[in-house]
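What follows is a short report on a single structure.
Shown here: the complex without one of its protein chains, the others still in place.
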Amino acid sequence: MIGLSHYLLVGAALFGLGLFGLLTKRNLIAVLMSIELMLNSVNINLVAFSRFSATDAAAGQVFSLFIIAVAAAEVAVGLALAYAIYRGRDTVSVDEMNWLKW
Amino acid sequence: MNFDALMLEMAVALLALLILVADLLMEPGQSRRKLGYLAIAGLTGLLLVSLGRYGMQGAFFNGLFLQDDYALFFKQTFLIGAILVCLFSLDTVDNLPHSRAEFYVLLLFAVVGMMILASANDLITLYVGIELMTFSFFILVGYVLCETKSTEAAIKYLVLASAASAVMLYGMSLLFGIAGQLSYNALAKGLTASPALIVGGVMVLSGFAFKIAAPPFHMWAPDVYEGAPIPVTALLAMGSKAAGFAAMVRIFAEVFPGTGYPWPLLLLLLSGAAMLVGNLAAIPQTNLKRMLAYSSVAQAGYLLTGMLSGGFAGVKGVLFYLMIYVFANVGAFAVLTAVSRHRNGETIGDIAGLSRKAPVLAVVMTVSLLSMAGIPPLAGFVGKFFLFSSAIDAGYLWIAVLGFVLSMVSVYYYLNVVKSMYLGAPADDRPFEIAMPVRVTAVFAMAATLAMGVYPGPLSQLAETAAKTVFK
Amino acid sequence: MSFPVLSTILFAPIAGAAAITFLPTTAGSTIKKVSAASMGISFLLSLMVFFGYNWQTGGMQFVETLTWLPEMGASYSLGVDGLSAPMILLTALIGFAGVFASWRVDERPKEFFILFLLLVAGVAGTFVARDLFLFLLCYEVVVIPIYIMIILWGSSKRVTKEYAAMKLTIYLLLGSAFLLAGILMLYLNAYPAGARTFSMEALAKAASSGALSPEFQKFAFFFVMLGFGSLLSMWPFHSWSPDGYAGAPTAVSMVHAGVLKKIGGYGLIRIGLLMLPLGFKFWAPLIAAFGVANVAYAAFIALVQKDMKYVVGYSSVSHMGYVLIGIAAADVIGINGAVANMFAHGVMSALFFAMIGHIYHATHTRHIPDLGGLAHQMPRATVGFFLAGMASLGLPGLISFVPEFTIFVGSFKAFPLFAVLAIAGIILTALYVLRVLADVLFGPRRSEWDGVHDLHGADWVPLVVLGAFLIGFGFFPSLLMDVVNSGIEPLTPLLVKIKTAATLWGGL
Partner (left out) sequence: MENGGLMHTLAFFLLSGITLAAAMGVVFKRNLVHSAFLLSVTFLGVAGLYMTLQAEFMAAVQALVYSGAVAVLVVIGVMLTHRQQMSRSNPPNKMLLVGALAALSVVGAIVWAILATPWKVGKGSVVTAGDIGRRFLTDFAPPFEAVALLLLAALIGAVVLFKGGKAQS
């Protein structure tokens, strides 16, 4: 039978994939996508907890809605920045951002 | 809905919207300085109003939003910081290529975020407060888009801050899983010792460590400080740190103590690492913004010692120190703004000979830096006194000794700046122009640093009253 | 409340400094006059304090108390006793002489005198404070002005002035870091939360009432010893001192060697002995051993120095060894001698540095082999130099004979071996002092120094005031010793009580 732990493990795997992408991706947009994966794993956790164990179940889903809203805004700002830097440099590779030490 | 509880936050938000609307009504080419004055006047008015709000205790929105002296003290810290930053950024903003009014708007949004953080009593409010502050900073950091450095710093900040948020959120989700609720009060009751608590707690702590720039999550600070426009750096240095501590102290005072794990030990490690890394890495820096960034890492370390004892004495030290850190920081960055306007650079070579060109600014810089180092009779000394004595009192003698020794080591790199200002030859012969607001801010910050060092009584009492409200 | 004498001594220089900030940079002579006036007020009042101090009744006199930080237990409270009266006189005396020794500073005089006055005020504050917090505040105030003064007006010889200044600053600050930790421990352990106080009397009472365990005292005293030891240039923490003095401008060397170092000895007695008596007793043999190392090691090094300032720098390290031995003897006579010797050494080293400063100003060299026969061209400076030299080797009839003798008498009982070694050190002192005097002042006339100026105008002031004390207290030692004794004599019960307390190496 499928229980809480199954969902949590899926979340953990998603989190790990996101973290791996965050650490190893060169392209800024790819890095942003990896972060989205991590945030999704958080949401899976929250919704799973609110379904299976939470005393205040609604709070978990409210939390994940907030996270979705913020994540959407984050992508918008991140892409605007990516576009800005692309206009200046013709690249969005994180590795090539060497004005400052990474 | 209780509007009174949210009064300060809403007022700042309305002020921001007012500026946004006023900007639309103004001619495109017109100077936006008036809007800056409007922001300063509005914030000052609110600061005065807030002075009368001490002693108002209460939990609103089902206990998720707290109104207490602790939150109020932090809100005043943010207001003071924002007022001073606005004041010395007037000229910087005038010279922006575009979107001048939006600068103030975003700055005010950041302040709203910090204020929410100070009052947050549940994880959602905490998260949203953090994000509102951080989002405003993403944009402010990247504000000078003609400078690739600025954009790059913004991207780094965005990526790293979002990643830190994701890690923190994951930790929060585990805490939610254990306790089943999100408010601090419920968490305090519901958190039971379990592996998930360890992992979740560490992840939440990592998120905070990022906000206060404590190692190993401090790597963003030097780059972002260097890339961002100076006023933004100033606000980031004190605001992000103060807001991070505001939320962190509350969690560590209300949620974690009952869980049976030795959380202070983690804070101890974090604090020692921050002091060591910050002070040692600051030594070879030649760019003053980077130097101040590493110095702010070290300050985070000092501040963390105040949380070790888990009592109000240490928290009082944290509050006191954050307030005076605002003044020291504003002093240093205001001087740096003037230097940067003149030389278009912020290295130790650019500041050379400042004592001949602008003796007042050189004195302000010296006083601010020495206050950060904790040399009496400046305020930083009293702050460190409170922090370290609370640590010793709680039995953590060696971290205090380390703190004392490293703050004296920090004098080395601060004095290198002083040496450059007093001994170095000026790099050019052009007359040094100081805008009036910058001069006023700098002198005011220095006077405050001196006054609170010689007579810390009122501020320390205020901090003590505020700290006591967290420990009910 | 009567006229606040001590506050005036403390704030006259600060007021002077504040007045100078409003003067234009170019008003060099006005700046100097303002400095001289403000230091003059301090000096006259400190004379009044010293000679007005009633040593027959003893205890704290000229007391002033204001509430300051009640929630921390700190108050603004001043007072002098037999221990601090000589020290405050010394501070004002050297500060006053220092202003005149700097009369020829023409480069950025405004900054120079502001910093100098702040420095003197800070030092004065440490000696009149009856509150440990006030003491700490004043204690660290002094370091930063010194740093800036050395880098701006100092001179680079063997090492650059930047290096010398940084070394001095970091050594002193690191020492103060340990001191701060030690004092904080003391403050936190002496009384429970809520009743905590920085009052020196109350803290001393805590120790005698048994609130501080012997283990704690040993532990805390070690920190205090590191702090005050490095300030006093106790071996092996002494190496900042010769470099620092050599790099510093004359007035700073005078104040630093003359009074600032003495804060170390003063603190060891006032804080170390009175507040942590068992810790003091425990570490006393080590302090005495370090003291002997100071005497012997620094004297040997002084023998081979070629720069006059280094000779006097090492000589001051060496003299501090006597002070350490006297204090470590933990005996009324020894401590009497140590305190009096601090005063004596302060006066003579200040005179030394003032004269060296003058000779350097006139000849532009401090290199001993380059100099010689200056008595022909500079008879007045020679008198000063000679006086200081003779005092340094302890000639009877000058200020330091009685104090040094007292130290030996006092320490012989406690540390016979160390006392003998230290006496032997006097021979080395005589050697290096006489060598410098002979090589610099005497010998054949050298024509290259024919045109140099001797002391004139303001240069007289340091020689006259410092010389007066050198001779006056030499002929009438009781003027000094009676006051000192009135401060140390009341310690007898305490000293008797710790006589049998555990020490590091048992009896040596």
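First chain written, first letter: the chains are A, B and C, and each begins at residue 1.
One rule holds for everything that comes next: a residue touches a chain if its C-beta (ideal position, glycine included) is under 8 Å from a C-beta of that chain, and two chains touch if they have at least 3 such contacts.
Not measured: the values here are computed from a predicted model.
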Chains still shown that are in contact with the chain withheld from the display: A, B
Residue among B:A13, B:L270 or B:A463 that touches the chain left out of view: B:A13
Where the missing chain touches chain B, by residue: 1, 6, 9-10, 13, 16, 20, 61-62, 64-65, 97-99, 102, 105-106, 109, 112-113, 116, 119, 124-125, 127-129, 131-132, 135-136, 138-139, 142-143, 145-146, 151, 154, 170, 174, 177-178, 180, 194-200
Missing-chain contacts mapped onto chain A: 1-10, 12-27, 29-30, 32-34, 36-37, 40, 43-44, 47-55, 57-62, 64-66, 68-77, 79-88, 92, 94-95
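As a convention for this text, only the chains that are shown with their structure count from here on.
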Centre distance in Å when chain A and chain B are each reduced to the mean of their C-alpha atoms: 26
Rounded Å distance between chain A and chain C, as computed from the means of their C-alpha atoms: 64
Touching two or more other chains - residues of chain C: none
Touching two or more other chains - residues of chain B: none
Chain B partner contacts - residues on chain A that touch it in the complex: 8, 11, 15, 18, 22, 28, 31-32, 35, 38-39, 41-42, 45-46, 49, 53-56, 59-60, 62-63, 66-67, 70, 73-74, 77-78, 81-82, 84-85, 88-89, 94, 97, 99-102
Touch list for chain B against partner chain A, complex: 123-124, 127-128, 131, 135, 138-139, 142, 145, 148-149, 151-156, 158-159, 162-163, 166-167, 169-170, 172-174, 176-177, 180-182, 186, 190, 222-223, 226-227
Complex contact set, residues of chain B against chain C: 313, 355, 359, 366, 370, 375-377, 381, 385, 388-389, 392-393, 397, 400-401, 404-405, 407-409, 411-412, 415, 418-419, 422-423, 455-457, 460-461, 464
